[in-house]
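Complex shown without one protein chain; remaining protein chains in place.
Chain naming follows the written order as A, B and C, and within any one chain the residues start at number 1.
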Amino acid sequence: MIKAGIMGATGYAGEQLAWFLYNHPMAEVEFYNSHNYAGVPYNEVYNNFYSFIEDICVDMETAISKLSNIDVLFIALPHGKAFEITEKALALGVKVIDLGADFRLNSKEVYEAWYGVNHEGEHLLENAVYGLTELNREAIKHCSLLANPGCYPTATILALTPLLKNKLIDVNSIIVDAKSGVSGAGRSASIRSLFTECNESIKAYGVAGHRHTPEIEQELSKAADENLVISFTPHLVPMNRGILSTCYGSLKKAVTTEELLELYRDFYKDNFFVKIINGLPETRWVRGSNLCHIGIKVDTRTKRVVVLSAIDNLIKGAAGQAVQNMNVMFGLEETTGLKLIAMAP
Amino acid sequence: MIKAGIMGATGYAGEQLAWFLYNHPMAEVEFYNSHNYAGVPYNEVYNNFYSFIEDICVDMETAISKLSNIDVLFIALPHGKAFEITEKALALGVKVIDLGADFRLNSKEVYEAWYGVNHEGEHLLENAVYGLTELNREAIKHCSLLANPGCYPTATILALTPLLKNKLIDVNSIIVDAKSGVSGAGRSASIRSLFTECNESIKAYGVAGHRHTPEIEQELSKAADENLVISFTPHLVPMNRGILSTCYGSLKKAVTTEELLELYRDFYKDNFFVKIINGLPETRWVRGSNLCHIGIKVDTRTKRVVVLSAIDNLIKGAAGQAVQNMNVMFGLEETTGLKLIAMAP
Amino acid sequence: MIKAGIMGATGYAGEQLAWFLYNHPMAEVEFYNSHNYAGVPYNEVYNNFYSFIEDICVDMETAISKLSNIDVLFIALPHGKAFEITEKALALGVKVIDLGADFRLNSKEVYEAWYGVNHEGEHLLENAVYGLTELNREAIKHCSLLANPGCYPTATILALTPLLKNKLIDVNSIIVDAKSGVSGAGRSASIRSLFTECNESIKAYGVAGHRHTPEIEQELSKAADENLVISFTPHLVPMNRGILSTCYGSLKKAVTTEELLELYRDFYKDNFFVKIINGLPETRWVRGSNLCHIGIKVDTRTKRVVVLSAIDNLIKGAAGQAVQNMNVMFGLEETTGLKLIAMAP
Partner (left out) sequence: MIKAGIMGATGYAGEQLAWFLYNHPMAEVEFYNSHNYAGVPYNEVYNNFYSFIEDICVDMETAISKLSNIDVLFIALPHGKAFEITEKALALGVKVIDLGADFRLNSKEVYEAWYGVNHEGEHLLENAVYGLTELNREAIKHCSLLANPGCYPTATILALTPLLKNKLIDVNSIIVDAKSGVSGAGRSASIRSLFTECNESIKAYGVAGHRHTPEIEQELSKAADENLVISFTPHLVPMNRGILSTCYGSLKKAVTTEELLELYRDFYKDNFFVKIINGLPETRWVRGSNLCHIGIKVDTRTKRVVVLSAIDNLIKGAAGQAVQNMNVMFGLEETTGLKLIAMAP
């Protein structure tokens, strides 16, 4: 059995990790860390685990003392909080899967410019592997420090990579208009995330300045083999879960929707979790699963292509992909514990 | 492998049956019947099954022709539609699990009075077993025709049976004020179930006349060992899933909340799916699971007890309990394929 | 013009006061007080007022300094916070309408037992008038200190008073099962009011202990002319606005639904805002209005009556009724500025 620790287990991504690992046939959780709920039974924070998980949440100090008992450490902490514990874990031979942003960007400078905090782990960056499993599987197999992708980047990079790898769109024409459920805002008390402030409304936020922008650009630039910038606009939708990423690009040559569907199906043919569908994706068809649904439509009038991808932001966009990466890092079947079909309605 | 057929597979209960059976290690689906979608790929109706289920929905005639290939027939049709196919299936030695109301009431007369249609299977009633698994397990083990309970009855009967069995409340004092998500209204086109008609509102319906009333009364009368009538008021809540049943009864003697919690825990101690919690249940903590959470509060001022139970109406209130019953009927471990923890948030 | 001040203008009840008073033909707001947003433009807190209200929120000290400029002070502060400013305002001849609980209960002891804070204004209680306008209009006309009713009490007392005044139900048989939208929880940062914690779920809270219980009992006891206790269970529903109160009582004699409808219509015949409807109320039909819809159903099987009432908790349950009371206190037409029809869908 793989022994795991979860840092930040009482946030939503942490809770989803607990959910997946509880039923994972090859892994078990050694400790559930929580800053705000240290000393509280985990199932009092999340009553869905009542009678299933009997552990008490532990503080950072206790978590650190247990690092030598585990094989893998999942970190679901706010950005800037992963550096120290990552270093300690790696030193003990513990593999680290960070669900935050601290090791996603290859450049310390870019990180500091967008996140506004010092990067205290620059020396770790060169060995950190960006964990978009479908696109980086080989490197993931051998890594010790995995940077689990952001939710918007996961949906967006999966949607656009085949186009860029095949030089089908103008790299500077990309506009990504994305929509997320409210769980993306996390589980901290704030007025702007109240039911009454989110329900019956939609808004954009972080226009031209959201922190997932450089992450998407970094990975798309690799796919395109040239540097590119994108317009990225996230929106908040009154639902708990789900991301829909609507991606626009200008086609460099005439191509049909059917040709692109075939190209995408071929590109992702060995990837269980990416499904190229015939129509348009809806987040409800992936909610509760680790799947990414992708739909494509060529607009001959404007010579643009619209690629839409849907994921569950807490699963393929966070905890599910983290477990998928754990499976790869430990040589397990990639889909172990993750073969859930979306729960509808 | 148990071979199963699903009648009415494109309704919500049918879809949940497909969902559970797809992952069930000891069962597989032989056909998916649908009146409205015969000839249509099942995964076009429910895109969550894209690339998982490739079957085409079949009509009633085709379903009948396949009865001899299956071991169990799940029926998720509107009331009044189960009689003929049940008879045919039983004649072929196929076990039948009816998720509708046609075999729940022991009395043809009561059925006809509340449902307004003729009962065309009176001769089948004496062998039909009411499938509230926790309360009727022995009979279920040996039955061929199982009447799967309604959603409100499941939540309510589980909540009140320990009180009645122990003669703790006045049998004629019971008031059940229940609340359900909109999936309880089914998947048929109707204006009153439109998003815009349900969202941002709550209403009662069927006050003093809902069809689940005689079903609840029948089973609670058995528990009380005397005939009783209840006030039952269902409400429609703007959410997809979940039932909360708030049950009131007048205590015949002084008893504390703690004593009742202990009594309930003892009563349900060998039942995996019923959890007596310490606080108050919320439907989100059981959504996506086959669990029933029960909370209890004695009001010393009014000498009443309030028992609250929460289930997922499509799972413990429909498809999950149906699979639970299948497991019992076929001698499998009762929890097979059903050990899901609620998906939160 | 009536000059008004609003204490606690950035809470939801305060915002609704601002909304009504902005368009009120005979009143205008002199200051908007806010503890957390003092110094901030009011329309930055509530963007719906952008370009309409240009005032800056003022702190308590400033508000006090402006008391001599106003005719009426609306107080929408947490309980326990109204005593001092009420005293100051009354001393200056300013009429006070308190939307909180501080002057609703006639007994200092009952207040302290249920609210857990000292009552620092006992001497004011004897002149405080309970402002359920329809039932107390004469007293309201002449009062200087008005205790605006709670949201649940408004819906419930309007629903049950005709039955009690006419001695039609057993006074100790009353069960009130009420459901509220999330705005009832107010606008303060708390995890339990997050979108993701409220959406797709229903729960009861404060079972057998909610603070509106003694308020309802006090007023219903007056109607019944004898002391009574009730079972009161509030529930939280995933919607912004609305209260539905489902009230049960045991009939002392046989009476038909039609007879009760007639009795209620007669009882409320001179009250614009109370509508006795033919079917069952839904909160959406009163949302955005100061109306109370009441529906009635006699259950001959159980000899109980079910009375259901629906209001907008922020309007008839708070700010709308406060303005209605202001109109009465200042001799205006009672419906001035309040003749809104519910906004649907």
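Simple rule for what comes next: contacts are C-beta pairs under 8 Å (C-beta built on N, C-alpha and C of every residue); 3 or more make two chains touch, one makes a residue touch a chain.
As the structure is a prediction and not an experimental result, all values here were calculated from the model.
Among B:23, B:106 or B:193, only B:193 touches the chain left out of the display. For the chain missing from the display, the contacting residue among C:98, C:134, C:200 or C:299 is C:200, taking the whole complex into account.
Although one chain is not displayed, its contacts with subunit B can still be listed: residues 12, 181-183, 185, 187-191, 193-200, 238-240. Mapped onto subunit C, the footprint of the missing chain covers residues 12, 15, 19, 22-23, 46-52, 183, 187, 200, 240-241, 275, 277, 279, 282, 284-286, 288-289, 293, 339, 341-345. Taking the whole complex into account, subunit A touches the unshown chain at residues 172, 175, 177, 179, 181, 196-197, 199-205, 207-208, 229-231, 233, 235, 237-242, 244, 246, 248, 280-284, 287, 297-299, 301-302, 304, 306, 308, 345.
The rule is simple: only the chains that are shown with their structure count from here on.
Chain centres defined as mean CA positions place B nearest to the mean of all protein CA atoms. Averaging Cα coordinates per chain places subunit A and subunit B 36 Å apart. Averaging Cα coordinates per chain places subunit A and subunit C 45 Å apart.
Across the assembly, subunit B contributes 199-200, 240-241, 282, 284, 345 as residues in contact with two or more other chains.
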